[in-house]
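A single protein chain has been removed from this complex, and every other one stays in its place.
Now for chain A:
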């Protein structure tokens, strides 16, 4: 009873103390709030622009050998006839023009193309481009399409002149039906990026608070007087631990608010230029509840680790160094599983620290919920909460660690 009161007193004071620190507020509320809108506008905007740039104003030229009126005529009036975005221009040195980004591609016709075309034999058009230039490489497909449709037209003409229906060329017509509904497709895009971001945000959210609450307190000489007050060491630790856990989630909530606000202002930029609609997909409440509980236990695990590191550190600076290592430990699994689809996650991943939280988020957001897996993730996460809290408590009681400076 009294211990609980002591924990509450410490918790209240720590929260008040942190909230008054402008630096912490900036890093744990304002920056996360702006993170997603700014990032998606930058990334989404630039991807969109790039796509537009590639498909518009595709300039092409002919090599010196192919630069005849006849060939220009074929290109302009037959090959790119239906492609207003492709433009044939004249240049002195075609290769140099590619290098200088004046043209995207250069076409080189085989010498005796005219006779081959007449005899019904294949002739070669070489497409010269520079793969290292995004626009040049990106335009290859557009020109390829144009030549393909030219091909088809010639074939049809030839078959018609032979009195054969062009249909003989297509014995099978393929029709595809995607049974994954729109919801699932959009969800799988969420399942890719959101778990990674959530995990990193939760793990980093408490860092500033944890560094301040033990290492910072030791450095400012406020720690010794605190240790001589009535509460037990564990009550002091637990109050601090809860404050750090709270701040692990402040950033997440701030990020979500920022994302929601950004989405309301301009939905199209919020999906990073992928162009998929992410509205209107729903998750069962029980799965959401479990995901929230799992994320809280994940936050607690990291709070425990952060408090332990902060206790172990000799100084504020040392604590900051340890914390940056901790973040790398989270980032590695987060990035390495980013492309993993919810259905492909092996069962053991629901038991591995960090991975279990990522995997749980993925299956919930990806819409392929397996409650047994979620319980596995929750169970293992609870074990890690216990282990890290025990570690923090052990260090917090060690005189050697507590009083070294």
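Criterion: contacts are C-beta pairs under 8 Å (C-beta built on N, C-alpha and C of every residue); 3 or more make two chains touch, one makes a residue touch a chain; residues count from 1.
We take it that contacts and distances are computed from a predicted model.
Novice: From the names "Sodium transport system ATP-binding protein", "Cyclic pyranopterin monophosphate synthase", "Electron transfer flavoprotein subunit beta" or "Uptake hydrogenase small subunit", which one matches the UniProt record for the unseen chain?
Specialist: Hidden chain, UniProt protein name: "Sodium transport system ATP-binding protein".
Novice: Out of A:232, A:343 or A:394, which touches the unshown chain?
Specialist: If we include the chain that is not displayed, A:232 is the one touching it.
Novice: Go through chain A and note every residue touching the omitted chain.
Specialist: Where chain A meets the chain not shown: residues 2, 5-6, 9-10, 13, 16-17, 20-21, 220-232, 399-400, 403.
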